[in-house]
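The complex appears here without one of its protein chains, the remainder shown in place.
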Amino acid sequence: MRGLVDLYVQQLKTGVASMLQYRATLFIWLIGNILEPLIYLVVWSTVSGSSGGSIGGYAAKDFAAYYIVLMLVNQATFTWVMYEFDYRIREGTFSAILLHPVHPIHADIAENLSSKVVSLPIMVAAAAGLSVIFHPALKITLWMAAAFVPALVLAFLVRFLVEWTIALAAFWTTRVTAINQIHFMAVLFFSGQIAPLAVLPYPLRVVATILPFRWTIGFPVELLLGRLSPGQVLTGFAAQAAWLIVAMAILKFAWRASVKNYSAVGA
Amino acid sequence: MPFGHDFELGARNILQEPLQLGRGIVNCHTVAFRDDDLVAAVSALRDNELGRRRMEGQGQKRQHGRDSNCANILGMDETPAIRLRNLGKIYRVTEREPGIRAALASLVHRRKSEVRAVDGISFDLAPGEIVGFLGPNGAGKTTTLKMLSGLLHPTSGDLSVLSYVPWKRDKAFLRQITLVMGQRNQLVWDIPAADSFELNRAIYRIPAADYKRTLEELVALLDLQPLLGKPVRNLSLGERMKCEIAAALLHRPQVVFLDEPTIGLDVTMQRRIRAFIAEYNRRTGATVLLTSHYMADVEALCRRVVVIHHGKLLFDGELADLVKRFTAHKTIVVQLKDCAADLRAYGEVVSCEDGRLTLRVPKTETARVTERLLADLPVIDLTVADPPIEEVIEQVFAQESL
Partner (left out) sequence: MRFFKLLWVFVRVGVMGEMAYPANFLAHLLDSVLELGTALAGLAIIFAHTATLGGWRSDELVALVGVYFLVGGVIGLVIQPGMEQLTESVRDGTLDFTLTKPEDAQLLVSIWRVEIWKIIDVGLGFVVVAIAMARLGERVGLGQAAAFAAALLAGGVIVYSFWLILATTAFWLVRVENILVIFQSVYEAGRWPVSIYPGWLRFALTFLVPVAFAITVPAQALAGRLTWQVLLGAAAFAVALFTAARVFWRLGVRHYSGASS
C-alpha cells in the first residue's frame, strides 16, 4: 500500500510538470468543458422563461446554479482514456506499459488527477465569472458540502473505472469511434448533462436510474444544490458504492481478457 | 542552308577528336542552339530522340547542357544557368535560458544572435552541368539550395537561376525547376504513385502528349512499372525514392535540385539512382545541383564539385583537383606473404592483415618508399592510390579556410 501511495505522489509530480507543458491542449479542452454546460444553461433558462417560469422545479436561476455546479463536477470527473487507449494501441506503446509491474490504471488515474490540479483552479475562476453573469440560486449548507466531497470522489472513481473499461474495446476492434460515440450519447442524456434528470421525459428518467452515469455527474450536483432528501442521498451513496464494486469486477475480468487477446495477436 | 552545312562539318570534326578537348564525346554531342538550322544540324549528327524532340518542339527556346570547350569552338555565347554572386543568408535566432524567470524576461528583452548560414559564396553553373555540392552538416548546403529554388530570401548578394530571381517565385520560373529532398516526400501517402503523378500533371499543366512520353521514359529508366499501382505507403524506401524522383521530373524541368537523394538507401538502389541521374542529364541536358554526403554519388556523377563549410566556399573545381590539392598523402597497398616484418620504417601503417599491408606515406615520399618496398620485401602486388575521398573531404572540412 505504501508503495502505491509513493507511486501516486511521484506520478503526480511528473504529471503536473508535463501538464504545464501541454497547457495549450488543456486550455482548449477547457473551452469545450465550459462552453457545453453554458450552452445548455442558456437554452434551458430561455425555455423556462417562455414556459411560465419553471420546469420540473427549475427556474432560470436554478438552471444557472445547476449548470455551473455541473461544469465543475464534470471537470472533476472528466477522463479522456478512450482517446489515450486508441492512440496507445495504434502506436504500439502498450507493450511497454504492459511490462510495468503495476497495473496501468494507477498511472492513468495519477495522470488524470494531475491535469485536474492544473485545470480546476481555472474552472473555479470561470464558475465564479459565470455566477456574476447569471446570478445562480445557490444555497449550500454545511452538511451538504460535507456530503458532497465523498460523493464527488466516488463519482470520479465510478466514472473513471467505467470509462477505462469501455476504453478496453480498443484491444478488440479498430472501430472504437462508434463505441465512443454511443458512450458519449449515453453520458449526455443519462448523467444529467443535456438536462437535469427531473426535466427528462419519464422513459429516459427510468433508463437513467438503471445506468451508472447518473451517479457520476448528476448525483453530486443535485446533492450540493440541496435537491435531494436525506433518504435520496443515502440511496445515492449506496448506488455509487454498488456501481464501484460492479465496475471493478467487470474491469478486472475485461482487463485480463484483453491482455490475453493482445499478447495472442502479437503485442 | 550554308551555315547549317558548315556547322555540320564543324561538329563532325569535334566528334572525331574527342581527346583534344579532354572531355569526351558525351557532352559535346549536345549543343546550344537558337534556331531551326542548328536543330536540323544536331539531328543530323545523332539520330536519337533528342534531336527529333527538339524539332517537334513548339518553338520554345531550349538549352542543352554542353561543355564549355564546345561552346568556345562553336563561338556560342554561354549564359550560366545558375549564377551566385556573394550570396549570403543570416538567420536571426532568439536565445533564451530555460526556466520561468528567463521566459518572462524574454518577453521584455529579446536576446538575438546571428547565424551566418551562408557567407558570401559565388559560383556559376553552366547549362547541363552536374555539380556536386559538398559540405558537412550545417555548412549551408540546404540553405543555398532553398535560396536557389526560391524558398528562402537571401540576406545579401545576387542570385539568378535561368535568368530569373528565384525568390520572386515567378510561375514561369517554378515550371522549369524541381526540388527533390531525400528525407521528405511529396507523394500522397495512401494512393498509388501513378495518381500522385496525375496530380503533378494537373498542377504543372503538362500537355497530355508530353506527359505520356515523359512518363513512359521515366518508367522505363527507373523500372517503375510494378510500382505504379501500389499505394505509396506500401513501397520500400528505395521504391518510394524512385517514384519521388519521377514525380519531380514529369514536367521536364531544366534545373534539378537534389538534396541528399540517396540518403538511407541501400547500395544497389544508390547506384540505380546515380545511373538514372546521369542518363537524365545526358538525355535532357538539365542542369543538376546535387548535395550529398555519399562520396560515391559525387564521384560517379560530378566532375565538378563545390565545397562549402561554415557558409563559405572552400573549393570550386574538379574532384580530381580537390584530391590533389587537399591531400598530402598517398596510400600504398602492398600484398606480402605475411605481416611479420616490421613495416613501420616505410611509413604509417594503416592496417596489415594476411599479408595485405596498407601504408600511408607523404606524397613526396611515394616514389622512394615504393622503391624500397620492392627492393627489401618479397612483394607479390603493389598499388599506389589516392586516399579515399572521404578522408580528403574530412581534411578539407577540418580546415577553417583555404
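Going by the order they are written in, the chains are A and B; count residues from 1 in each one.
Criterion: a contact is a pair of C-beta atoms (placed from the backbone, for glycine too) under 8 Å apart; a residue touches a chain by one contact, two chains touch by 3 or more.
Just so it is clear, the structure is predicted and the values come from calculations on it, not from any experiment.
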| item | value |
| --- | --- |
| Selected residue (touches chain absent from view) among A:Ile55, A:Ile89 or A:Val158 | A:Ile55 |
| Touching the absent chain when the full complex is considered, from A:Ala17, A:Ile39 or A:Ala96 | A:Ile39 |
| Touch list for subunit B against the chain that is not drawn | 89, 91, 146, 149-153, 155, 167, 169, 171-175, 177-179, 181, 184-186, 188-192, 195-196, 198-199, 202-205, 231 |
| Missing-chain contacts mapped onto subunit A | 24-25, 28-29, 31-32, 35-36, 38-39, 42-44, 46-47, 50-51, 55, 133, 175, 177-178, 181-182, 185, 188-189, 194-195, 199-201, 204 |
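The rule we apply is simple: only the chains that are shown with their structure count from here on.
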| item | value |
| --- | --- |
| Averaged-CA centre spacing for the pair subunit B and subunit A, given as whole angstrom | 60 |
